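All protein chains but one are shown in place.
Up next is chain A:
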Amino acid sequence: MRSGDLALHHGGLKMKKRNISINLLIISFFLILPGILFANNVNNIIQKANNMFVGNNIYSVNDMTIYRSGKLNITMKLENFFMKKGGKSYSLAVYKKPGRMKGTAYLMIENDLWIRFSSTGRIRKLSSSAKKNSAAGTDFSYNDMGDTGEGPISRYDMELVDSKEDVNGEKCYKIICIPKHGEEQDYEKLEVYISTKEYYYIKIDYFRHKANIKTLTFSEYRTIGDKIYPYKMVMESHIKPTKTEIITKEIEFNSSRVKERYFNISYLERIK
């Protein structure tokens, strides 16, 4: 081989290497692009769904009914307040009915939970182990109750796995949610179904120990201001014959009825 040929050969090799590098880059880009698009897409989907759902300074009055083995067991009336400020979420739930629960209240500020006992008026901060458990015998845990206003999956990382999942005749995005890295959550996985047409939450399956332990379904969406809110939510347990139904009687976003001083232990003392 002549030196010129060698130079050409080397130049050719260099050109070949460059072509391969560029090709690899292009191929990598197209491999990553769906992920980027999907990541952006799932964020967009969630954002659209949450826009209709969540807000700040939310006031609501709900009837919470527990069914056991298909029979109505008890209906409780709750008044709820939610606020997000300075990156922290605050929620207060006050029981109005039945008589034995009237005046019982839960105040959640991030991971801290205080309970006001109606019988004595005393306020007690619960240990974090208590928050995973049933709130007043319902299928919602205290943590579940505290997520209102932020959306049910605010503390999870999300991945879109399907865009044509059929749920009760409704085409849905299926999104898998796992706890954010380094954060401990009550559930090891959530499977979220959001309608492709209106971006409504349709249902959420909750998983623990690899089993679907309960499902939350959303229905009776109604327009309220610029939001569309599910006035009926049902949490059905798959490990016992119970379900808990929340019917929203009244809801206000950016409500003047939500005041910052409500999310204070001092306010718990004056709940009636």
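Following the convention adopted for this analysis, contacts are C-beta pairs under 8 Å (C-beta built on N, C-alpha and C of every residue); 3 or more make two chains touch, one makes a residue touch a chain; residues count from 1.
Just so it is clear, contacts and distances are computed from a predicted model.
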Using the UniProt record as the reference, specify the protein name of the hidden chain from among "2-oxoglutarate ferredoxin oxidoreductase subunit beta", "Chaperone ATPase, ATP-dependent Clp protease ATP-binding subunit ClpC", "Alginate export domain-containing protein" or "3-isopropylmalate dehydratase large subunit". "Alginate export domain-containing protein"
Touching the absent chain when the full complex is considered, from A:Asn80, A:Thr242 or A:Ser255: A:Thr242
Among the options A:Lys48, A:Lys84 or A:Lys97, the absent chain makes contact with A:Lys97
Residues of chain A touching the missing chain are 66, 68, 73-76, 97-103, 109-112, 117, 119-122, 124-130, 132-134, 137, 240-242, 260-261, 263-266, 269-270, 272
